[in-house]
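To start, I am sharing the structure in question, which I have written as structure tokens.
With one protein chain withheld, the remaining protein chains of the complex are depicted in position.
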Amino acid sequence: MGGLAELVSPEEILLHILNMIILFLLLRKLLYKPVRKFMQERKEGLAASLEEAEQAHAKAEKLKIEYEARIADAEENARARALEITAAANASAKTMAESARAESVALLDKARDDARQERAKALDGMQQQVATLAVGVAERILQREVNKSDSERLAAAFFQDMEKGGEMA
Amino acid sequence: MDVTAIGAGLCMLAAGGAGLGMGMATGRAAEAVGRQPEAAGKINSIFLLGLALTESTAIYGLLTALIILFVK
Partner (left out) sequence: MWFLHELLDLAQHYGVLVIALLGAVLGFAFRRGAKRRLAIVEAPTGRQKLPVRVWTLVAVTGAWIFAVLLISLVFRDEDKGRFEAPEIHPKVVENVFGIHGLSISPTLLTTWGIMAVLVGLALLLRLTVLRRMKQNPKGVQLLLETMVEGLDKYVGDKLHGMSVSFGAYIFALALLLVCSAAVELLGLHAPTADINMAIGLSLITYFLVNYYGFKRKGFFGRIKSYLGIRPANEPGLRCGQKVKAEMKQLAKPQTIAAPFRILSDLVVPLSLSCRLFGNMFGGMVIVELLYWALHHRAVGIPSVAGLFFNVFHPLIQAFIFVTLTLSYIEEATAEE
């Protein structure tokens, strides 16, 4: 196998190893490290932004719970106040109703008094007219002149009897 | 008569053993995939690795034959 030793020459092997080392160094510096660095940065950036998003989410949740509690409180307050107001309104309505009733009663009394006065006045007038008419009728019947004072005496007695009998409606 | 040619021919008998081994490995791999199709990816990579390593014995035989023939 003498020919085999010609195939392998150590200088060439050394040269090839050197070539490989140079290629490795150059590629590492030019491509591998920058791409890897970029990918790491991107991963970290993504992780950081994810964490930020999660924090913001937690904060938003907390705020939401707070606001809901506050809203519930406000609702209760509003309800209590509404109840109060209705009670107050009811009370005032009651007093107003009462005062209105009192007023109406007073008005009614006054009207009744007025009506009574009017009636009495009308009654008096009617008394005079009826007396004159009765005297005239009586004159006719009696065919003579009746004395004014007699006639008045008769009328008054007639009316007293009537009033004793009952109210004139 | 050139005896080196006979020597080179005898070297290539190594390919017989390699072929037998690779055929058996393929059969087992096919059986394994048929038994569990979800593991087909892993079985594939193991199978290729085994094939390349087994083929290297045949390549050693080829190498020896070439050296016998072409190196004076």
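For reference, chains read A and B in written order, and residue numbers begin at 1 within each chain.
As a working rule, a contact is a pair of C-beta atoms (placed from the backbone, for glycine too) under 8 Å apart; a residue touches a chain by one contact, two chains touch by 3 or more.
Nothing here was measured: the structure is a model prediction, and the numbers come from that model.
Per the touch definition above, the residue from B:4, B:36 or B:56 contacting the chain not shown is B:56. Touch with the chain omitted from the figure is made, among A:35, A:56 or A:93, by A:35.
Annotation for chain B: contacts to the undisplayed chain at residues 48-49, 52-53, 56, 59-60, 62-63, 66-67, 69-71.
What chain A contributes to its contact with the hidden chain is residues 6-9, 12-17, 19-24, 26-28, 30-36, 38-39, 42.
As a convention for this text, only the chains that are shown with their structure count from here on.
Rounded to whole angstrom units, the spacing between the C-alpha centres of chain A and chain B is 92.
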